[in-house]
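One protein chain is absent from this view; the other protein chains keep their places.
Lettered A and B in written order, each chain numbered from 1.
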Amino acid sequence: MEAVLHGLPAAPPRLPGAAALIGLAVLLLAVVLLATGRGAVAIGPAQIFRIVVHALGLGNRTGFSDQQWAVLVTIRAPRVILAVLTGAGLALAGAVTQGLFRNPLADPSLIGVSSGAAIAAAGAIVVGSAPALHLVAPLRLAVVSCAAFTGGLLAVLLVRRLASREGRTSLPAMLLAGIAITALAEAGIGALSFVSNDEQLRNITFWRLGSLGAASWPLLAIVAPVVILGALRLLRLSASLDAYALGEREAAHVGVDAQRVKTIAIIGSALVVGALVSVTGIIWFVGLLAPHVVRLLCGPGHRLLLPACALLGAILVTLADLAARTLVAPAELPIGMLTAFIGAPAFLMLLRKRRRWSE
Amino acid sequence: MSWALLRALAAGAALVCGVCTGAAEAPQRIVAVGGVVTEIAFALGRGDRLVAVDSTSTFPDAAKALPRVGYMRTLSAEGVLAVDPKLILATDDAGPPSALAQLRSAGVPVVSITAEHSFQAVLAKVHRIGEALDAEGPASEMERQLTVRWRQTTARVAALPDRARVLFLLAHSSNNLLVSGTGTAADAMIRLAGGVNALSGFSGYKPLTAEAAAAAAPDVLLITREGVAQLGTDHIWTQPGLALTPAGRNRRLVSMDALYLLGFGPRLPEAVRDLADQIHRS
Partner (left out) sequence: MLTGTDITVSVGDRHLLQGISLSVAPGETVALIGENGAGKSTLLSVLCGDRLPSAGSVAINGRPLRSMRPGERARARALLAQEQHDLPGYTALEVVLIGRYAHIACVPSRADRDIAQAALANVDASHFATRLMQTLSGGERARVHLARTLAQLMGADHDVGRYLLLDEPTASLDVAHQHLIMDRVRGFAAEHRIGVVAVLHDFNLAARYVDRLLCLKQGRALALGGPEAVLTEPLLSDAFGMRCTVMSQLPGGRPLVVVLGSGLETV
């Protein structure tokens, strides 16, 4: 393909790697401070510092009100931490999926994890509220989360099974199987919505729009280890994903254990996304948008792309959650709706810009 | 010393003690979630202790002046904490559960008030709220009076000659009308008022279908005043299937204020009596 594009500079206008990562980390810290301080109850940076110091057992209980303490420690801190984990996890899984499928439009939802989680959650909502089961509300929530996580994982395993023969998984077949499973799950959710009563329908819709409102320390204790361990494992795929850019066959020539990389990438993404989706519901676009922006700024090399994506994703979701809980206070906007509203036009703008560089 | 004097002294001491401990215990800065909770709080004379209520708290008028913390099913823990409450009184169906759990972890006690649909439940609500707000005296008095008025209402309903078939409409949005089966507040009110729920094959709310409505053949349509304001009576009668019912042919539509009709609060005896009168008026 003759594609000599004249007029473009010789070296790509990329940010140097270290600078980008440090810049993103600093930005994340600033955003976290901002998000921790803003909300229905205002808490200044000095008070945040004193509260944290006291919580760690170092300072004494002065300089902040009881109300600020309660809000920060029991509500905002777990929520901001969940936002950081969610953004990092979704963006990382998105970048890994895009690298594996060599398609910048790929998203973990393509391999079925989101729809699998959604239909399992919908089913749990409908079944869990059956009077015969006598499930008390907090237990119902736990049931829905467990169901969502299991459903997401099962869907991915099913998709992988459908696309594998004799121990080798075909990525194009995976995409097709993922699309089919997603369609099936959507039909199932439609059927469940049809037979559900008003309250169940409301819960299903609420869940699908996404929200970080359920964040709490016990919840984080369960979700955080899965997400962090999964993310760390995914980060180590950088070199293999760069090799995958050559195509699966060439990657194998260069020394990549294709089957192993596919397994780790797919299962790892499914675990991270499944754990997050089970707690927050579906949050659109982060997995698609963050990698795109990072590629535009820093190039496609995965050693920089993956950590940068994690940082940028964390920043995006923390900001989105801040907007979700402050724009219409005391009510909250569903965060999935916000990210879709902002993410879709931003994505289209990025697509226009991107064509200059890649085609 | 005579026994009378001793009794008087004891009573006086008790009164003083009661006042002292009452003044020390009386909870301030209360958030009420649920229209009926707010109504009862005001009825017990403790309305001045409320700092905020939810969006369904529309009675009495004084409640409308209070700051709102959102819709009772989609509370935000932080939004509630922003008003610095010391106690939260919430109906059982307030939510989401995670918000209530966060409020409890933040150290604010949350008292759950039953949301059942029966007269006994009303007494229980009054009793519980009276207990929580340190108003046991007024609460007992209210329970007594409620029981008297309830007896009058049930006698009046029992004396009705016939039983009207009633269909309750819930206006979710203008193109999404729901109808009530069994197990809802509307269903309970219809039965208490001596009527028959025209739909009984399912529980909860389901979308209105023309055939189901025609088969149900209600004599009267029941809807809240808010619902009528949202839809308009003309829009209601143009729904497929409704026009073909006896209610549609005779244009029999009964509307009442939502909290009054479905709240199951202190005005229940009057609400049941009013509903019975209106649905059986020929």
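Observations, loosely collected:
As a convention for this text, contacts are C-beta pairs under 8 Å (C-beta built on N, C-alpha and C of every residue); 3 or more make two chains touch, one makes a residue touch a chain.
This is a predicted model, so every value here is computed, not measured.
Taking every chain of the complex into account, the chain not shown here touches A.
In the complete complex, the hidden chain is touched by one of A:R38, A:R102, A:R202 or A:R233, namely A:R102. Between the chain not shown and the residues A:V52, A:A142 or A:L246, the one that touches is A:L246. Which of A:A221, A:V254, A:V328 or A:L351 touches the hidden chain is settled by the complete complex: it is A:V254. Residues of chain A that touch the chain left out of the display are 1-5, 8, 10-12, 102, 239-240, 242-243, 245-247, 249-250, 252-258, 295, 299-301, 303, 357-359.
In this text, only the chains that are shown with their structure count from here on.
Chain B meets chain A in the complex at residues 68-71, 73-74, 76-82, 84, 95-99, 101-102, 105-108, 170, 172, 178, 202-206. For chain A in complex with chain B, the residues that touch the partner chain are 39-41, 66-67, 70-71, 73-76, 137-138, 140-141, 197-199, 202, 206, 213-214, 216, 325, 329-332.
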